[in-house]
Structures are given as structure tokens and as C-alpha cells.
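Please read the structure below before turning to the comments.
Left out: one protein chain. Kept in place: all the others.
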Amino acid sequence: MELLNKADMGTTGTGMKVSMFVTCIGDAVYPRIAEAMARLLARVGVKLEFPQGQTCCGQPAFNSGYWAEARRSATTLLEAFADSDFVIGPSGSCIGMIHHYPKLFEQDPVRLAMAEDLKAKSYEFTQFLVQVLGVSDLGAVFPHKVTYHPSCHGSRLLGIREEPMTLLHNVKGMELVPLPFAEDCCGFGGTFAVKMADISGAMVTEKADHVLDTSAEVLTGLDMACLMNIAGQLRHRRQPVRVMHLAELLYEGVSGA
Amino acid sequence: MSSVKERADLALNNDFLRKAVRFTTERLRDGKRKAADDHGNWEEWRERGRQIRLHTIAHLDYYLDRFAEQARANGAHVHFASTGAEAVQIALEVAARKEAHTVVKSKSMVSEELHINRALEEAGVEAVETDLGEYIIQLAGEAPSHIIIPAIHKNRYQIAQLLSREAGEELPPETSVLAGFVRRKLRAKFLEADIGMTGCNFAIAETGSIVLFENEGNARMVSTVPKTQITFMGMERIIPSWSDLEVMATLLPRSATGQKLTVYMSGITGPRRTADGDGPEEMHIIILDNGRSEQLGDPEFQELLNCIRCGACLNACPVYRHIGGHAYGGTYSGPIGAVLTPALNKNVAEWDDIASASSLCGACYEACPVKIPLHDMLVYLRRRKVEQGYGNKLETAGMKGFAAVTSNSKRFHRALKAGRVLQRVVVRNGEISARIGPLKGWNRYRVAPSLANQPFRERWDTLQHELRASVAQTVTGAAAQERMKAALHKRAARPIDRKEGHSYDE
Partner (left out) sequence: MMNNEYNDWLKTKEAEARKKQEQFMDRIAGKLKRSRLREAPEHPFRGAPMYWRELEWSLEERLARFEDNFTAAGGHVARPADLEAAKTYIMAKAQALGARYILRQDDPTLAELGLDEALAATGAKVSVWNGHRSEAWIARAAEADFGIVTADHAVAYTGSLVVQSAAEKGRSVSLLPTTLFAIVPVERLITRLGEVLQTFDAAGREALPAGIHFISGPSRSADIENDLTIGVHGPGIVFALLVG
């Protein structure tokens, strides 16, 4: 019922606390994507916070079986977002990891409650835009041939399928071409790409083949880890396909860059 | 024993194998999707299937006991085997008592677990696989590499060679000729065999019946012609009733091959009746544990027993598609094998080997007709290995370092700064292509991006001021506030979901 009180606070004008979860890759490697997300959300009237205590969702450790280590990273998010009303991240996979927190903290009653709370208030960027804000057209213009890779965790585990499509279909001037075998994993899988490098390499090679088959100028998606993987393979093959997170694409489309 | 990595490398360098596996799994995957769509309400059927399996396994002592009693009442001889060796022992005893010379077998994954063919041969009994694919790989001296299509890894030229050797003449690599030869050759075997061995897709508790799904008719042959039938059955194959079979018969063939029903679905209730002119005079049912009961009461793995062995997870798996079934190194391959093999064997030392060969993409879960969260189970296996101290030393050190850096945002920030300095040695045009350290494998197929010159956390102050100026007084601001408020109310009204097991359906 604490949440209801917070909602009421919103009506009194104090506003709600909407926090950015930029993810470790977003912070360290792709700050431009986190920035594009922030600018788009600001355009539709959302006042954002960036709690500096956040680091990483802990997924690399969690998926490799190192749960004690994963809890240490995850705790930074539990604490950084403890008093947030909404937590928005540009990654289906990292938000998906937050959905594992109740399991990760099942032996720790205090953190379990925080984990349930965080799970309930975390949203992937397009999920928040379309489902919560009801925004499906940002007025973006992007006169290019684009193809879209639906990353596994966002689409399969969080069920984010329609949201990015809705946003993409409303971009003016853009030709959206379907990616063959779109739902196949790109082969990233975190430490999988390091431990099983050759299997992962075969998978990303196949994914890049499919991207090239579309002859799209731009590949977009919702997970920068997957995009980093595919972009890395395309660059390795010296292919000029531009790889952009959907937030970047939309922001470029609205700012006329 | 070789590692999954070495076995996968063999497969990755075998272009034919990869093409063959990709071609067939893609067809099966598309067929399954179409069949599920045509049938409609697939999610409701999946959930129904899952519920029936969950219910049966949760009450397995009642249903299994009931099945055994009913099967006995039908005149079958029921045996229980805790291990594969015990099951083999019982089957060999029956064969010896029957003075059997030849055993014909229909496809059975359980019998693959037992390596029964080898045991029979050692006892001087000829064992003949009669499913076309199984027969081919038996001639090749190999194990099946797919649950449904055992010889998925063989091409027609290899098959023609194997069958020509058997025929004593050169057979052309034409499917109809090859299949025709097998029909004639095995027809004679069916008629002369002393014992027919089958597996069991489902066992119906209420009537003590076993149910077999197949397309070729060989399982019918094996259970109609020889005088003695031996059926191997995993202890979890039970469903309560024939009515429940409708759900399984809807899920299994569609998920396996995209068929509405396999060509043959046979319910066998005991040996032949006294006046019958065919069917086995004697029927033995050997019920096998072999690690299955280990999963009971384990909230992370009990659902593994819900598996109906359709192979849909193999066809959906991008890793399986690239490395084929043999790379998994066990009886069961693909995602189900990666979990089932270590789970049944409780072999800690080898857990990570197979469980690591997955990108955790969840395609297996999505394809599974009874919704087994295999991708989660793979993570649980990895965790158990680490918890028991079998983690890779280098990885363990790396993860400790990861936790040290990411458990504190100041340390995290300092690490980013340090990384920025250190990477100068290798960064060219914002990219790293040198195959060094942990990037060795990665950069064989890709280039890596460099760390940004300024992480987001350093950008935020400036950006925040810029944004604040624009947000506060816009009209959309109010609209957004309203929408968010509504979302908060909705969230508060929703009880937190703490049900057992997994849940992604929100």
C-alpha cells in the first residue's frame, strides 16, 4: 500500500521518481545510447534520475553459475533503485535479469522483498514508452532501409514483440525489411561467447549473413550486447551496415541529425 | 573423455553435417509452427499439457503403482529397475529363459540409455533396430544424434554405402531403393525374431496400457509378431487416463514433426487375449528409474520429468543446429540433453561441460510443448557446479574480480577510468581487433568496441541540466504523469506472484 501513497503523491505535484538504469555496457561502452534514451524520454515529458550507485545487473556472474558474485552486483541495483517508482533500461536482457532477482535472493527475506519490488517496477525502454506512456509515434523521420533483430531475452522472456514494431512502423520515410530467421539467437550469451567461442562465432556469422541478405543499411534492436556482437562480426567482415540501438535510431529521427 | 568443445569443433568443421542438420531442423521447426498455428489456441494446449504432466509427477507414487497393478491385471509381467544395469539384467534373463536368438527393437530412447544392444550381443543374442534411422546408425556403429531423426547426420551416399555392405550388392543412393531393401531385409527379421522390444511414449495408469507413436509401423510389428514383448519404460512416462492422451496426442506429433497425428498410434493393453491370432503371448514391462527419481522434490529440476521427448527443443536450438547431436556426448542431445544428461547422472565433474554450451536464448523453452524452462535449468546446473567447488579456476578468479568491481559504484567508476588508460595500447579507430586475453575467442570472429572516452555517469550532470530545462513545463509532461500514475495504481493492485517454478507469462 506504500505504492498507492506514492501514486497519490504524484497527484499532489511532487512527481514520481523515474530512474534510468543505463546498464554497465551502456555506461562504459555506449553512453550515446543511454543518452538517446534519456533525451527521448525527456521529449515525452519524463523527468529522469540517474542514481550513481548502480553498476551492473550481475548477469555475467549469474549465468555462469556464480550467484554469490551476482548478488554483490545486483545489490547495487536493489539499493540504487530502492525508492524509485519506475526503472527504465535500454536492454531486454538486463531488465530480464532483474526478473531473476527474486530467485537470486530467495534465501534473503529483506532483499527478496526489494527484489520483488524492483522486478515489478522495471521496464525495458520500449515497454515503458508504449505500455506505460502510451506513446507509439515519436514523430521520427529516418529515410533508410532498416532491419530489426529481436533479442531473445526481451522477446521470449519479457514478451516484448509488438512495442518496437509499433514504434518502427510509425517512423516516417523508413523502409523496414524483415530479417530472415530473425528470432534466432545472435550467439552472444555473455561468457558463452568467450567460453564457447567457436560455436558462438558460427552463430554470429550466420546472423550477420542474414542481416546482409536483407541489404539493409541499418540494423537495429533493443539490446546493445547483442548489437555489439553482430556489429563486431560485421566490422570484422568490413561490412558497412550501421548498427544502432532503437533509441539511437529514434533520437536521430526526431532530432534530424 | 573429450570435451563438448572438442566434439563441437569436429562438428563445426564438418560442412555436410551442419548443412544436413540445419536443413532438417528448419523443416521440422517450420512444420511445428504451422501445425501449432493451424490447431489454434496453442498456448492453452501447452498449459494444459504442462498441468497434466505436473499433476501426474506430483502424484507419481499413486499413478505408477496403479499402472503396475492394472498392467499385471492385464496379464503383463511388470518389473522395476533402479539402474540401467538392473533393467539390462532383467531383459537378459527373459531372453535367456526364452532361449532367444534374435530380438527386434523399435525406437526407444530409454533403451539407448541402457546400451541394451551391446549387452544382448555380448550374451549372443542378435539385436536388430527396425526404425529406418536407427537401423542405419546401428549399421554405422553410432548413437542417434536426434531424438526423432536418429540419422539426421548421415547423407544418402553414406547410407547407401552402409546398406550396400549389408545387401552384399551395390545399392544406388535413392531413397526408395534403400528403404525398399530395408523393408525386405527387416520383414524377414520381424518374422523370425523371438522377442520384440519397444519403448513407451505414454503409459495409462487407469488401464495399465502403453501407448506408442510412430510413422513406419515397425513398433506395431515388434509388438504384434514376436511371441514375447519387452517394453522399457521410464518411470515418469505415466499419464492418468485415455482422456489425457488426447492432450499428449495433440502436443507430441505436432511438436515433433508437425503432423496432426503420427501414422500409427497404438494402445497396447496386455499380451494377446487367449483366442487372438496375433500379438505377444507374453509381455514384460520394465520400469526404469536410472536417476529420474533424483529430480523429484527438487524444485529446480522436477519439471524435467514432464518431458515428452518430442525433440522440438533440438529443432529450435541454434547451438544444436551448428554442432549436431553427437557433440553433446550423451544419449540425449540438444537443450533437453544438456540438462537431462547431467541431471540423471549427478556427475558433478562433467556438468559444466555440456551445460556451458548454450547461449541461454530460451528458444527451447518457447518450443517446448509442456513449457519446461530448460534455459533456467542450465543456469542452475552451472550454479551447482560452482557451489560444489568445481568451477573453472580462471573463471572463478575472473568472477571474483567482477564482483569486486561491480559491487561498488565508486570502484566500478575507477575501473572504467583505469580501463580507458590501459586500452590505449590496443584501440585503433575506436575498435580493438587484437586477439589477446579474454578477447582471443571473441576477436577471432569479431572486433571489440573500445570503452567510451566519457562514461555515462560522467556525462549525467551536464545532460541532466540540459534535460531539466526542457521537461518541466511541457504539456506532454502532464500526460505522462497521468499515465504513470495509472500504471502505479495497476501495479499496486496486482499481488506479487510467488508461485512455484517459473513464470514468464505476464
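We call the chains A and B, going by the order they appear; numbering starts again at 1 in every chain.
To be clear about the criterion, contacts are C-beta pairs under 8 Å (C-beta built on N, C-alpha and C of every residue); 3 or more make two chains touch, one makes a residue touch a chain.
Keep in mind the model is a prediction, meaning the values are calculated, not measured.
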Of the chains you can see, which ones touch the chain that is left out? B
Contacting the left-out chain: of B:N201, B:T262 or B:S356, that is B:T262
In the whole complex, of B:R156, B:K346, B:K417 or B:K440, the residue touching the missing chain would be B:R156
Among B:R7, B:R29, B:K105 or B:R220, which residue is in touch with the absent chain? B:R220
Which of B:V4, B:A36 or B:A68 touches the chain that is not shown? B:A68
Sole touch to the unshown chain from B:G141, B:G168, B:G277 or B:G389: residue B:G277
Contact with the hidden chain only, please: which chain B residues? 20, 23-24, 27, 41, 44-45, 48, 51-52, 55, 58-62, 64-66, 68, 70, 72-74, 77-82, 90, 93, 97, 130-133, 136, 149-152, 155-156, 159, 175-176, 178-179, 182-183, 186-187, 191, 206-209, 215-218, 220-221, 223-225, 235, 240-247, 249-250, 257, 259-273, 275-279, 287, 289, 293-294, 296-297
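Keep this in mind: only the chains that are shown with their structure count from here on.
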With chain centres defined as C-alpha means, what is the inter-centre distance between chain A and chain B in Å? 30
Going by the contact rule set out above, which residues of chain B touch chain A in the complex? 4-5, 8-9, 12, 18, 318-319, 322-323, 352, 356-363, 365-366, 379, 381-387, 391, 395-396, 399-400, 402-403, 405-409, 412, 416, 419, 431, 433, 438, 440-452, 454-457, 459-460, 463-464, 467-468, 470-472, 474-481, 483-485, 487-489, 491-492, 494, 496, 498, 504-506
Across the complex, what residues on chain A touch chain B? 1, 3-4, 6-7, 10-11, 15-16, 18, 22, 24, 26-32, 34-35, 38-39, 42-48, 50, 52-56, 58, 60-70, 72-73, 75-76, 80, 85-86, 99, 102, 116, 120-121, 131-134, 152-153, 156-159, 183-185, 187-206, 228-229, 231-233, 235-236
